[in-house]
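Here is chain A:
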Amino acid sequence: MNGYRKIFFSVFFLFISYHVYADLLIFAGSAVKPPLDEIAKKYSIQCDCKINVSYGGSGFVLSQMELSERGDIYFPASPDFMEKAKKKKIVLPETEKKIAYLIPVINVQKGNPKGIKTLADLEKPGIRIAVGNPQSVCIGLYAVEIMEYNGMLDRIWNKIAVSVESCEKVAAVLAIGTVDAIVGWNVFEKWHSERIGTVWLNPSEIPRIAYIPVVVSKFSKNRDLALKFIEFLGSEYSLEIFRNNGYITSEIEARKYAPSAKLGGEYNLPEKLMPGR
Partner candidate 1 sequence: MKGERGFNFSISVLVVLVVGFYILLFLSSFAIVSFGEIKTALFTPDIRFAVKLSIVTAAAVTVISIFISVPSAYALSRLNIPLKGVLDTFIDIPIALSPVAIGAMVLMFLNTHTGRWVEENVLQFLFEIPGIILVQAIIVIPLSIRILKSHFDTVPESYELVARSLGYSRTASFIYVVLPLSRNAILAAMLTSFAKALGEFGATVTVAGAISNKTQTLPISIFLSLSNADLNMTFVLIMFLVFIALLNMVLIRALVGKGIKYD
Partner candidate 2 sequence: MIEIESLGLKLGEFTLTDFNLKIKDGEYYVLLGPSGVGKTILLETIAGFHKLRWGRILINGTDVTHMPPEKRDIAFVPQTLGLFPHLTVEENIIFGAKAKHIKVKDALPDAKRFSGIMGISSLMKRFPHELSGGERQRIALARALIIKPKLLLLDEPLSSVDPPVRNQLQYFIKELHGTLGFTSLHVTHDFQEAFLLGDVVSLLLNGKIQQTGKKNEIYFHPRTRDAAEFLGFRNIFQGEVIKADETKLCLMTEGIGNIWIERNFRNSEITVGERVFWGIRPEEIRILRGDTKSEERNNPVSGKIINLFEKAFSHTLIFKIGATDNHFEIEIPHMAYRKLQITTGMAATVELSVERIWVARK
C-alpha cells in the first residue's frame, strides 16, 4: 500500500507544481481563434507574460466569465453579446474597442452551382437555405432583419431548412453541402476557401452591419496589462493579421459595401419569431 500512496501523492504534487499562473485570461468567441491565437502568441513574447485564451460560443464564454467572476478580457464575435455583457455590468464599457467589421452576405457552394445571384433568388424552389438561430446567433439575427427589411420574411421563413445554433456551424453546414445557400458573414469564404463562395448583397438591401468588439472585464486583476493588450489588438500588426484572415478592419472600407447601414446596435425580433409562439 505504501508504494502506491507515494506514487499517488507525487503525481498530485506534480500537477500542482506544473500549474503556472496566467497573467491574462481572455474569453473569446471561437470565430476569432485563428487571428487571436497568432496575436496572443506574439504579444506574450513581447511582454514576456502568459496569455491564456478560452474559446467557445460568445454567449457560453460570457456565462463562464460571469459565473466564475474571472477573466481579464472579453472578445465576442459579434456586438449583440457585447451589449449583453454591458447590460450585465460585467465589463468596463469605456474600454471597448472595435477591431473588425462584418458584412452580411449570401454564401453559396464554391462555383455557385445553383446560380444564385441576388437575394430574391433564395426564394426559388429547390434552393435549401440555413440561417443561424436568431435567438442565439448574431448572424441569424441579422439574416432575419435583412429578410424583414426586404419584405421576404414571411415567404422565406417556412422555407428555411436548418436553424443552426452557432456562427461556425452555419458556415459548416454549407461547407458540408447540407444546404445550398446561407446568409453569412463575408469572412466565411476565408474559413472554407475550397468549399464556399460569396455573393455580395446589394448595398441597399443591407440594413445593418456588425463589428467585432473587445473590452476589459470588470473582474480583471491586471487592468493595465489588459488595456495594453487591447491597444495591441488595434495595432497595425494585429489588424494586418485580421485582414489576412478575411476580416475588414476599417469602418471606411466596410461602408463601401453598405454605406447607409446601421453599425451594430439592437434589432428586435418580430413577434412571431419570439420563443413560444
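Here is the rule we use: a contact is a pair of C-beta atoms (placed from the backbone, for glycine too) under 8 Å apart; a residue touches a chain by one contact, two chains touch by 3 or more; residues count from 1.
These made the cut because all candidates are chains of the complex that A comes from, given by their letters.
Computed from a predicted model, the values in this text were never measured in an experiment.
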Identity of the candidate that touches chain A (this complex; choices 1 or 2): 1
Candidate 1 contact footprint on chain A (complex, rising order): 8, 11, 15-16, 18-19, 21, 25, 27, 30-31, 33-34, 37, 52-57, 61, 63-64, 67-70, 166, 168-169, 171-172, 175-176, 188, 191-192
